[in-house]
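Excluded from the complex is one protein chain; the other protein chains are retained at their positions.
Which chain is which? They are A, B and C, in the order written, and residues in each are numbered from 1.
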Amino acid sequence: MIKVTIWNEYRQDRDIDFIRAVYPEGIHAALKQGLSAPDLEIRTAVLDDPCQGLSDEILDSTDVLVWWAHAAHQEVTDENVKRVLAKVNSGMGLIVLHSGHYSKIFQAVCGTSCSLKWRESGEKERLWCIQPFHPIARDVPETFVVPQTEMYGERFDIPDDARTIFMSWYEGGEVFRSGVTLERGYGKIFYFSPGHESFPIYYQPEILKVIGNAIRWAAPLCRGIISAPCVKNQEPLYSLEKNKE
Amino acid sequence: MIKVTIWNEYRQDRDIDFIRAVYPEGIHAALKQGLSAPDLEIRTAVLDDPCQGLSDEILDSTDVLVWWAHAAHQEVTDENVKRVLAKVNSGMGLIVLHSGHYSKIFQAVCGTSCSLKWRESGEKERLWCIQPFHPIARDVPETFVVPQTEMYGERFDIPDDARTIFMSWYEGGEVFRSGVTLERGYGKIFYFSPGHESFPIYYQPEILKVIGNAIRWAAPLCRGIISAPCVKNQEPLYSLEKNKE
Amino acid sequence: MIKVTIWNEYRQDRDIDFIRAVYPEGIHAALKQGLSAPDLEIRTAVLDDPCQGLSDEILDSTDVLVWWAHAAHQEVTDENVKRVLAKVNSGMGLIVLHSGHYSKIFQAVCGTSCSLKWRESGEKERLWCIQPFHPIARDVPETFVVPQTEMYGERFDIPDDARTIFMSWYEGGEVFRSGVTLERGYGKIFYFSPGHESFPIYYQPEILKVIGNAIRWAAPLCRGIISAPCVKNQEPLYSLEKNKE
Partner (left out) sequence: MIKVTIWNEYRQDRDIDFIRAVYPEGIHAALKQGLSAPDLEIRTAVLDDPCQGLSDEILDSTDVLVWWAHAAHQEVTDENVKRVLAKVNSGMGLIVLHSGHYSKIFQAVCGTSCSLKWRESGEKERLWCIQPFHPIARDVPETFVVPQTEMYGERFDIPDDARTIFMSWYEGGEVFRSGVTLERGYGKIFYFSPGHESFPIYYQPEILKVIGNAIRWAAPLCRGIISAPCVKNQEPLYSLEKNKE
């Protein structure tokens, strides 16, 4: 049983009518329902929860954290970002969705600006799976369309060890590395760009399939892993010359 | 002419007698002298300088920043770390030395804890160059010895895109990825582990050769590069279907 | 159930007395016994078998191929190397052991010479696991010793996407990337250097644990995967401008 926490900023989908019309209970609720499966124990948390929804109690019992955010990245405290990053380094999986590319936690994972080009156009996006053998691609069609999307275009300022699993084609002429994996410490990270708040993208079966696969891929092999500590005064394994003198 | 700023924490080498005995003017001064060359315009800065030695004026006129620090990592402000990282993302080279593995700036570049094992033993370290064709290895022997060193051992918690140029063997039985490159945004980073403050390692010709090569490798191709901005409302290159309706 | 074929050159361990004394039934037989487990269906094949032990019948029913060879690399036909590589590209796992670094199949996977330094010395080798969270490292100690080994030293001429899982330290002063993973097409490859024929290394529990883990890691997610074919005259997904004219 994989313990999943879907964390949502929950501002636009709570406060703006035409977005709430798409996600009446919030994006986190739609994702929770869409990802429901016997091997996943899913709960949700939002920015306006106590401790910003990122208490030790929550993080300590999370195998994979799913992150959706857009307008309030700067409200997430640096302290919380450090705690989430430490958890990722210790083995917690992290799935960053859509506008989460500009979240502090994804920037901290990447060490780069994570900037890109965008256009709110409602145009067609076609995804291509370029690593069809990857666990995240299991049972995902080689290519599929998101009928109406926000365009996210290159250059996407992420580090070179971001392994591209999906590439996107846009009607307006751009391309994008729309699904990439990273590893940091003991933790696995997946960024997936589809999911603009004003389109019903998180109801689309292929999108949910990718996110579900990514959760299972990012789950730690065993719980309770802690990151390599700095080992002080490590004993030598063999006698040192100076000691022989 | 490459503009180099050697930044030194300058605490232990200023305040502790047996370390000052090794580096009477500070590690930054020894490095400045040892790296002196017609194509390098070198200046130094230290933590206790105004603005922690990291003012916009300094960073804006720096092609490559060399970083030595040990005991006061936490004193460097988060604000300054963000500014240095932004400069790296915009193309400034960064050379991180020895105990700088645990600096905030190197952790920010890596997105990991950067932990390792260590032992202050004065034992022998043998470096092996495993990428002899890399610019950083130019005119560096395939293998050479640091006669007395602090042991730094694996696991070194750095990300997978750290490309190993040098590997170290220690008398006491450990191994270490002692010279690794990274890229973040437009900037190149090199971490090089030799350089404990109580041994005269920065006077050793092979060590200076490696650091000098790394500076030239990390220098930006052209100055004034700025990182890819987030481009808002990018115009479509082709007409969108919805517009045709 | 993972179908494993252990392929052994089987010349030195058949013909040379002091080596046969170590592996009376051949290295393949010792490995088969040592790796025996309920989830592995293991058979063996040797160079002097019909079809060099690499018939379509064998390859088509192999999930993971383990390869040990030393003196007769050149006898394996180019045709067979191409067939094995095609199978790897189609998803078959490949575990290359010790002197197999210089086999045609490993060179074909790498695209490099795979050269290294060596010394038949019977000296001590200490392995360090530098990716302790990797499936190949599961239940493997962070460090362990092979009491008597052939030294394999850097520079090991393999490509940069070889991900280092184990690094070795040698008594005589060398270091080596002794356990590395690669991926080619749909197939996963692991190279593991311990295993000189004149020492009883394949009876050592840590070594068998690593090889067993690697087999399970390299097994294809699903059988019958075929590599991406060249798709001729792919139909356009959207009408082309020229067609509109």
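Throughout what follows, a residue touches a chain if its C-beta (ideal position, glycine included) is under 8 Å from a C-beta of that chain, and two chains touch if they have at least 3 such contacts.
Just so you know, these numbers come straight off a predicted model, no measurement behind them.
The chain not shown here makes contact, within the complete complex, with A, B, C.
Contact with the chain that does not appear here is found for just one residue of A:Asp39, A:Glu120 or A:Glu142, A:Glu142. When you scan A:Ile16, A:Ala72, A:Ala86 or A:Ile130 for touch with the missing chain, the hit is A:Ile130. Taking the complete complex into account, C:Arg155 is the one of C:Lys3, C:His70, C:Arg155 or C:Arg177 that touches the chain left out. Across A:Tyr102, A:Trp169 or A:Tyr186, the residue that sits in touch with the chain not pictured is A:Trp169.
For chain A, the residues in touch with the chain missing from this view are 126, 128-132, 142-143, 153-156, 160, 163-164, 167-170, 173-175, 177.
Residues 78, 85-86, 89, 102, 108-113, 115-124, 151, 153, 155, 157, 159-161, 171-174, 182-185, 227-238, 240-242 are the ones on chain C that touch the missing chain. Where chain B meets the omitted chain, the residues involved are 91, 126, 132-133, 135, 138, 143, 186, 220-221, 225, 228, 237.
As a working rule, only the chains that are shown with their structure count from here on.
At the interface between chain A and chain C, two copies of one sequence, more than half of the residue numbers in use are shared by both copies.
Ranked by distance of CA centroids from chain B, the top chain is C.
The mean-CA centres of chain B and chain C are about 36 angstrom from one another, to the nearest whole unit. Our note on geometry: chain A versus chain B, Cα centroid distance of 29 Å, whole angstroms. Mean C-alpha position of chain A lies 34 Å from that of chain C.
Touching of two or more other chains is recorded for residues 126, 132, 143 of chain C.
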